[in-house]
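Dropping the structure in here first, questions after.
With one protein chain withheld, the remaining protein chains of the complex are depicted in position.
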Amino acid sequence: MTDQPVAPEMWAPAPRTAGAAEEIAAPSLTYWQDVRQRLWRNRPAMLGLTFIVLLVLAAIFGPMVSPHNYYEQDLKLSNVPPAFQTYTVTDGAGETARFFFNSGNLNLYEVTDDGRIAGLIRGKKDLIKKETLFAFGDAEVKLHTPTQTLSLADGTVLAPGGWQWNMSNLFGTDQLGRDVLARQLYGARISLTVAFVATLVNFFIGVFYGGLSGYLGGRADTIMMRIVEVISTIPLTLYVILIMVVFNSGFFSVIIAIGSVYWVDMARIVRGQILTLKQQDYVAAARTMGASTGRILTRHLLPNSIGPILVTLTMLIPSAIFIESFMSFIGLGVTPPEASWGTLTSEAVETLRAYPYQMFFPAAAISLTMFAFNFLGDGLRDALDPRLRT
Amino acid sequence: MTVYVVQRLALMLVTLFAIITLTFFLMHAVPGGPFVSEKMMAPEIQAALDAKYHLDDPIWLQYLNYLKSVAMFDLGPSFKYPGMSVNQIIAEGLPTTMQVGLLALICVVSLGVPLGIIAALNRNRWPDTLVMVIATFGVAVPSYVIATVALYIFALRLGWVPTFGIDDWRGYFLPVFALSGFWISFIARLARSSLLETLQQDYMITAKAKGLKPGQILFKHGLRNSLIPVVTVLGPVVANLLTGSFVIEQIFALPGIGRHFVLSITNRDYTTIMGITIFYAAILMLMIFIVDMIYLVLDPRIKYREAR
Partner (left out) sequence: MTAPLLQVTDLRTSFFTSRGEVQAVRGVSFELRPGEILGIVGESGSGKSVTCMSMLGLLKSSGRVVGGKALFEGRDLLALDDRELRELGGNDIGMIFQDPMTSLNPTLTVGEQVIETILRHRNISRAAARQRAIELFELVRIPSAAKRLRSYPHEFSGGMRQRVMIAIALSCDPKLLIADEPTTALDVTIQRQILALLKELQSRLGMAVILITHDLGVIAETADRVLVMYGGMVMEEAPVKALFAWPSHPYTRGLLASIPDLRDDTHHRLTPIPGSPPDMRRPPAGCPFAPRCPHAMAQCLAALPPVYEVEPAHGARCWLHHAEAPRVAGINQQVAA
């Protein structure tokens, strides 16, 4: 074998930086840095988080900013759509009037140039001819009810102008003439408050119960976990309903009902974590080295169990929203005129035939929120699951 | 094995007992007391309730009486409808609820599982993305939204299916779809993640190293193990199909138990609320028991673990 030539100075000992051998060549990340980085890179999760933050801000500040409130009724302006096609009529004096036709209730509404609704235009009904006559100065518009056509006195059919967004009520009004946007924002407030508070209540009950069970161990633990097992086979929605029946509908009943029932998963997780920790060598080690219980809890328990707890919490919030809306939908939620996404949806179902678009906003709000929490929850779970690391 | 079956049966009875007790005392805790005898109500109902529960008796005696009659499958008279018993109300609604519920359950299993498998086998390719997008949609959109939107589009707009009732076979489509949508998505997601996890197991590598064919590996070694978690959630799925029927039967005006239940809530028909709750709980316990038995067949480790 012929050796390849090597310059003599290359035989000198390699330059050595202190501790170079101990250095792990890969850029190492702490667990939480890694989790944050994974979550950050998960686009749906970040989208979900952004949406949730915006939603919470809107729920807090929206009702303050809105010129309308959620309970003020104006039956003259009921069921106004969020956008409409406008018509214009010019009378003999040269005055131009702008209005739109609501085909759901066969009314005409005057519209200002900037898209605000000036008011309802009263017409004279002629039941025999199935016509309604509307006067604009000396001009007259005739609505033929069966065909829903608008025509002038000379018989020319009015053609609609362009689409105009409703600037008075951006999302339109409901059947009692309340502003849908204001109710929507208020509903977000109620739904989110119910969800967050109920989740927190569940969290505390779960942590307390699970923590106690795990801490006590032995027979107490066995009995407490048997109870959990029994509760977890009970169809909980039924119990939320029963509790609502006992306490009667209302905001606080909803919170109590949802908050008192869904803590079982949390209790299981916390107990599991405590049990593992009790057996873990490093906890024993920490104890031997004289760490206090508080220190063990904050330094060892929290960092280790926060992951699953966080995921459970993120998943509990949307199910609380879901159950609240479900309750409201079957008539057990918050009481009118208070609004939640559930009551808004069920109100919209009542008018589905005439005003199908009214379904859109509450349905979209609740679905998007569900999406957001699901994405965030999935993202968190993926980010926290060390098995997925590569 | 027998030990296991007996254990599950015992747990089931204990749970049922807990549910009856909880329901009874919850309903008796309603302020204003529906079970207080001075309440205004139709004399024949008063008479029936008196005969049944002796409303003047102390509450524990009423409780024992109620337990006894429930044990004999008698849920008592209706609180609001003279001459009707809760049993009759349930019997009236049962066929409808069962038909829709069973069809929904069949859809959940026969669509959810294959979708999950397809997604897992095509991980990160378009079938996976498609299934996951649909499934995320299904999990996020509440069933009543699906129901109303579907009702509007298919019944009101297109007129393909009737808007209410199931007298026509086409009437089943929307309720079953709305009821099962969430759970199809849920099961698809679960089956996907479960199969993905199974595929990473060491024994899957063993199966491959043994030279088994892909079909053998997937069906014999992969699916069986990955279906265990799916089977586990079938109990809760049935529970939720039942409670989901409250809304669906309402929207589609189906004469099922769920509709009676919602009606009895608005009417404050306390005995019916109690009766239907207990009936639902009993059905659920039965389902959970069946699921446990399937589990036993699928996972041999159970016999071992529980019998020790």
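Miscellaneous remarks
The first chain written gets the first letter, and so on, giving A and B; residue counts start at 1 in each chain.
Note that in this section a residue touches a chain if its C-beta (ideal position, glycine included) is under 8 Å from a C-beta of that chain, and two chains touch if they have at least 3 such contacts.
Nothing here was measured: the structure is a model prediction, and the numbers come from that model.
In the complete complex, the residue from B:Lys68, B:Arg170 or B:Lys220 that touches the missing chain is B:Lys220.
The hidden chain makes contact, of the residues B:Ser110, B:Thr129 or B:Thr206, with B:Thr206.
Summarising the interface, chain A meets the missing chain with residues 1, 3-4, 6, 8-16, 20-26, 390. Even with one chain removed from view, chain B keeps its contact list with that chain: residues 123, 200-203, 205-214, 216, 220-221, 224-225, 228, 298-301, 304.
Keep this in mind: only the chains that are shown with their structure count from here on.
Averaging C-alpha coordinates per chain places the centre of chain A 26 Å away from that of chain B.
By the touch rule above, chain B contacts chain A in their complex via residues 11-12, 14-15, 18-19, 22-23, 26-27, 29-31, 136, 139-142, 144-145, 148-149, 151-152, 156, 235, 239-240, 242-243, 246-247, 250-251, 262, 265-266, 268, 270, 273, 277, 280-281, 284-285, 288.
Of all residues in chain A, those touching chain B in their complex are 229-230, 233-235, 237-239, 241-243, 245-246, 248, 318, 322, 325-326, 329-332, 345-346, 348-349, 352-353, 356, 359, 363, 366-367, 370-371, 374-375.
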